[in-house]
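Of the protein chains in this complex, all but one are displayed in their positions.
On to chain A.
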Amino acid sequence: MPLTDADKNHVRSIWSKASGKAEELGAQALARMLEAFPNTKTYFSHYSDLSVKSGQVHVHGKKIIDALTDAVNHIDDITGAMSALSTKHAHTLRVDPANFKTLSHTILVVLAIYFPADFTPEVHLAIDKFLAEVSYALAEKYR
């Protein structure tokens, strides 16, 4: 399900607002995932605080959004942009790829909260497709 030109424009447009709030959005998305989907906590047993106030969650959440910003900036070659991260997830982190979908969902929830007027059904469609492509690229090196 490749991204159309319209999709890419929608992604760039909403992401131009999101990228500036990377830490806040990232912390929210991560904390919501950890709270609503407890199986995901198994990957963060080394964190002392899993709430949205946690410094660790903020640092990691920002990392995630920044990586997505990188993917947006290379939207015509997401596989290439995600290559190093894919290797890391495959061999070091070994996060079950089913969880990429879970985090994608909480990212959508956070976009709806922070940008309710911009997060129209068409933009929702575009971001959903974009996150699916990023998730696929992240899992490429797994086996």
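Criterion: contacts are C-beta pairs under 8 Å (C-beta built on N, C-alpha and C of every residue); 3 or more make two chains touch, one makes a residue touch a chain; residues count from 1.
Following the convention adopted for this analysis, contacts and distances are computed from a predicted model.
Visitor: There's a gap in the complex where one chain should be. From "Hemoglobin subunit epsilon-like", "Auxin-induced protein", "Cytochrome c oxidase assembly protein COX20, mitochondrial" or "Beta-hexosaminidase", what does UniProt name that chain?
Guide: For the chain missing from the view, the UniProt record says "Hemoglobin subunit epsilon-like".
Visitor: Out of A:K8, A:K21 or A:H105, which touches the unshown chain?
Guide: Here the residue in touch with the unshown chain is A:H105.
Visitor: So that we can see where the missing chain sits, which residues of chain A does it touch?
Guide: The list for chain A reads 28, 31-32, 35-37, 51-52, 105, 108-110, 112-113, 116, 119-122, 124-125, 128.
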